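In this view, the complex is presented without one of its protein chains, the others remaining in place.
Chain lettering (A and B) follows the sequence in which the chains are written, and residue indices restart at 1 in each chain.
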Amino acid sequence: MLESRNITKKFGSKIAVDQVTLKIEPGYIYAMLGPNGSGKTTWMKMAAGLVKPTSGEMFFDGEPLSVESRRHIAYMSTEPYFYAWMTVGDVGRYYKDFFEDFSPARFSDLLRRMELTEDLKTKSLSSGMMAKLKIAVTMARDARVIMLDEPLNGIDLLAREDITRSITEAAGEDKAILVSSHLVDELETISDYAIFIKNGHLIEVDNIEESRAEAGKSIVDRYREIYGHGGQEW
Amino acid sequence: MKFNTSMPIYLQVITAIKRDLVTGKMKAGDKLPSGRELATLYEINPNTAARVYSELEQEGITFTRRGLGTYVTEDEALIRRLKEEMAEELVTRFLEEMKELGIPPEDAINMATNALSRKL
Partner (left out) sequence: MFKLLKYEFRKTWYTKAILLVLTLIAQAAFLIGVFFDKDETLGLSVATLVMLATFGIMVIGLVSLIVFHQDLNTKQSYMLFMTPNSSYKILGAKALENGLSVFLSGVFFALLGLADISILVAHEGDLMAVVDMFRSLIEQLQSYLVFDAKNIITVFFAGLSNWLMTLSAAFLAIVIAATFLAGKKFSGVVSFLLFLLLIWGLEKVIGFIPDMSTLFMDMVLTAIASFVLMVVLYLVTGWIMDKKLSV
């Protein structure tokens, strides 16, 4: 469904993503893993059409990525990106204005679960509340591809469960969900595949249950083998 | 639920459900949560949840009523057999691990009996 072919992105002389060919299929949850700065964010931003590749191309449903594909791809960045004048309610109305697949009902439901109210000013939100708002507004879209970049960053232990739950709730046969994290174990039980990225290279894509069954390895084990540490620090 | 992440999750969930059946937390003929609800309940991947049900169904422990959902088998004997199987498995493991420690089965059983009498 979403596919990169030999995609490369350089920032000046630094290569952020190097010749990555990767295919995301509907019906699965993917955990994109790697330390900070390994290229996860850049790949996602290219898939969202925000960053233009230096070479190679991104495809959606077999067609080169276009303005049209943004209708079906929901992306949540690590950084806050809402306009400074917005309240939580304004953010929802903005999404409603631009995305046909946005459900205000689901948005208010998620806000309630995340303990946010519409009248809060985005400028005054703590980083944890901001993280929750970003997730709520992204997950309120019924998009075919959902990409969440570090959704668990800055989120307390209890709220993490709310977030992983909202991810499993959103999953469906016709949908692909891609979640990046450097907190490997958080995604361990909810993902189908683990995508390991190191220094801009795609190392491998593992079927998690299979590698548990065949090699008796958890993703954390694989992560240690690939990066030489457990992923809690970097 | 805490999982051992080096072992397939679906097997661990199956074991958890079987245990609920054996301990009577769930009864013959009970309706089970939907696959999606199961995923949310155990915080697992929805495909893994679907696999849990397909394996349970193959073992005859659950069955699907078209359009209604998944139910626990009404075959009480099967549940009793499940209990026996699980107990047997535990005993076997106990004896095997004792053997690894160099304790023969007879001694292991004596030790278990002694431990029991101390508790009583």
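One rule holds for everything that comes next: a contact is a pair of C-beta atoms (placed from the backbone, for glycine too) under 8 Å apart; a residue touches a chain by one contact, two chains touch by 3 or more.
As the structure is a prediction and not an experimental result, all values here were calculated from the model.
> In the intact complex, which of the depicted chains does the undisplayed chain touch?
Contacts of the omitted chain with visible chains: A.
> Which of A:R5, A:R71 or A:R160 sits in contact with the chain that's absent?
In the complete complex, the chain left out is touched by residue A:R71.
> Quickly run down the residues of chain A that touch the omitted chain.
That gives, for chain A, the contact residues 45, 48-52, 67-68, 70-71, 75, 77, 79-85, 94, 97-99.
The rule is simple: only the chains that are shown with their structure count from here on.
> If you average the CA atoms of chain A and of chain B, how far apart do the two points sit, in angstrom?
Here the centre of chain B sits 35 Å away from the centre of chain A.
> Taking the complex as given, what residues does chain B use to touch chain A?
Touch residues, chain B against chain A: 3, 5-10, 36, 39-40, 42-48, 51.
> Can you check the complex and tell me which residues of chain A touch chain B?
Chain A reaches chain B through residues 27-29, 161, 164-165, 168-169, 171-172, 185, 188-192, 209, 212-213, 216-221.
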